[in-house]
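Every protein chain but one is kept in place in this view of the complex.
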Amino acid sequence: MRVSTSKSLSATHIALTAVLTAVVVVFTLIVRVPTPIKGYISLCDVIIAFSAYLFGPWVAFVAGGLGTGLADFIGGYPQWAPLSFVIHGVQGLLIGLIARKKDNVGMFIDAKLIRLVFAGVVGVVVMSGGYYLAGGVLYGFKTALVEIPLNVLQSTVGFIFGIIVMKALLKAYPAVRLLRR
Amino acid sequence: MVNLRNISFSYHRYDGKEALPLFSDLNFSLGSLENALIVSPPDSGKSTLSRILCSLATRHNEGVVTGEMSIFNTNLLTTMPWDLTDIVTLVSQNSSEQLMMSSCGEEIAFPLESLALPQKEIHRRVDEALHSWDLLRYKERNPQELSGGEQKRLLLAVADALDTPLWVLDEPFDNLDTQWREKLVDLLTSKKRSVIVFASRFLPIYEELFHAYYYLDEKGLHHSDSKQLSEMDPLMPLPKVTTSVPHLSNIQMKTLQCKNVHIDHTTPSSDSKALFHLSVPHFELHKDEVVALVGPNGSGKTTFSRHLCGLQALQEGSITINNELIDQFRLKREVGYLFQNPDFGLFLPTVREELIYAHRFNKDLTSQQKKEMVHTCASMYHLDVDAHPTMMSYGSRKGVQAAIYHLLNRPFIILDELDSGVTYQRACEIVSLLRSRGSTLLVITHDPMFAQHIADRQYSIVDGAMIETEVGS
Partner (left out) sequence: MNTNLYINQSGVLYRFDPRAKLLMLVVLSIVLFLPLSLHVLWLCVVISMLTALVVGRFRSSLRPLKTILLLLILMVIFAPLSERGGTIAFVIYRNIYVTNEALEALSRLASRLITITYLFTIVMWTTTISEMNLAFQWYGLSYKGSLIMSLAFRFVPSIADSFTTIQQAFELREEGPEKRKKRMRDVLPTVIAALVVAIKSIPYVAMNLEHRGLGRDQKRSRYKELETKRSLVVHLVIALIIPACIAFVGICW
């Protein structure tokens, strides 16, 4: 197994991805906000969107996919882990790809709000669509329809607060920009 | 042989102001197999200097280093930290932050894997190091489950397994029992390697262990001797507070009593997750006083405090304020708690916003009054209202935490390990300021001298029971 030096094995990149993955796990399992519709919605989508907006597609792919997969595993419902990995991974990847803007040096810079929102909406479609398709195969398409409003709510709240949290964090802790290579 | 010449370091600043150098024109040299002690008050750059010695500080955008640095004739400024793995080992002050892996064995094995040692050799060194520090039974256990002292031993075991010619130790004697302190002293005097020890205070155990003694402050690195160092950072008289914050409601002074409280608490480490028991037959906080709470690690001080401020419900016993039984939820409004880690709760862009936060819905004050309140409070605590709290020094963040509580209405405030990580002077300042507000303070500390200096009364935890003792015992 060849270990390459410099960028591809950059310790900062590894540390960033690992910590964000752990944050996604915590937000999926612990951070729950009560809603009138169905009890709770999990805030994992907030962190997935946040990671995508701030750090780009690959970090968000791993944080979203591995994070939700690990969360399902730790939470006691491992059968959903592969599904969550794919769906939330692609969600993070697409949001990151659409929202990402790089300058000449290759550093991520702040994108316009409209772009962030558009990326977030794509994320909503991917997440709720993905769970609908996977759910349909696993437990019937009619039953899977029930979940759609909840998933749409969760991922919409997710990207809206992802934007809010990102802006608040940039103001509270400006040094975070240094991680955005 | 370590050589530092004309070293200057300054942190990056994000608010457009000019970067103040943390230290400038620093010179230091150490011969091989020699030991050096560098005493430095908190926030003077000792942790940064320890990282500079491992070629770590500049890579992660902490700041800019200029000058000449070399270890064993390797130029530190051009060497990558991973190429120094077999040359220098750092043991940080905060053990849990340095532990990366999910088992103690893997923690020791990780750097050995980096050095491409054969698998058999890795296993041999892992077992030997764990055995030497009596951690063999934790080989498959998660390091985060270990106590502070055990974690420090694990990091020393890593250093042992790597066996590098230079060790850089930041507050190594912290949290270690006598038995392990003696082992560390043996290692220091064994003449097998060079050791640089960083400390924030001179401890008696440092006597005669080192070839050279230094003192580090913002003016630079100065040669010193053990006698001089032991007289640094003296306990000055408590500062008198003459200003008071306008527009704040007066705190109604009250008394608090705990009767027959029994608390079961877990403590990390040991071979089992046994429940420990703390009994508090009688505990009182009177009006306008400072009480110290002293006890060894894991004795339940933090758990007791959490019950006292309403974060945990009492299972047995009663807490009364002014002789009235008080429930968990009201306790949260009567008893404040400053966590040891000041970062738990900082999230706003400026100090001003953090201080105003609690009063954001306060309709009794105009916004002009709120501004005055916040500015006076900030200047009392030596804080810049426009600074980012998350990016201030540790001592300043502790100040922000205290200032936040200064603006609240809490008849009782618990301060957890206030004196760790800040100078005595800063800690005493905070105590005086909060006391001038009218609150009764419960100060948790390890340091009997500090307790004696600031407290009117003291409780100590002895054999699982909290009893009132002589101040300073």
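Labels A and B are assigned to the chains in the order they are written; within every chain, residues are numbered from 1.
Assume a residue touches a chain if its C-beta (ideal position, glycine included) is under 8 Å from a C-beta of that chain, and two chains touch if they have at least 3 such contacts.
All figures in this text were calculated on a predicted structure; none of them were measured in a lab.
**Q** Using the contact definition given at the top, list the shown chains touched by the missing chain.
**A** Contacts of the omitted chain with visible chains: A, B.
**Q** Considering the complete complex, identify which of B:Arg51, B:His247, B:Lys398 or B:Arg435 is in touch with the unshown chain.
**A** Answering carefully, the residue with contact to the hidden chain is B:Arg51.
**Q** For the chain left out of this view, which of B:Leu176, B:Leu346 or B:Met466 touches it?
**A** Of these options, the touching residue for the absent chain is B:Leu346.
**Q** With the missing chain put back, which residues of chain A would touch it? List them for me.
**A** These residues of chain A touch the chain that is not shown: 1-3, 5-6, 8-12, 14-23, 25-26, 29-31, 33-34, 43, 46, 50, 62, 66-67, 70, 73-74, 76-79, 81, 137-143, 146, 157, 161, 164-165, 168-169, 172-173, 176, 179.
**Q** List the residues of chain B that touch the chain left out of this view.
**A** 51, 54, 56, 59-62, 80-85, 90, 96-98, 100-103, 105-106, 109-119, 122-123, 126, 142, 144, 309-311, 329, 332-333, 336-337, 339, 341, 343-347, 357-359, 361-362, 390, 404, 408-409
FYI, only the chains that are shown with their structure count from here on.
**Q** Give, as an integer number of Å, the spacing between the C-alpha centres of chain B and chain A.
**A** Going by mean C-alpha positions, chain A sits 34 Å from chain B.
**Q** Touching chain B in the complex: which residues of chain A?
**A** Contacts found on chain A: 12, 168, 171-175, 178.
**Q** Inside the complex, what are the residues of chain B that reach chain A?
**A** Answer in residue numbers: 12, 14, 60-61, 346-349, 388-391.
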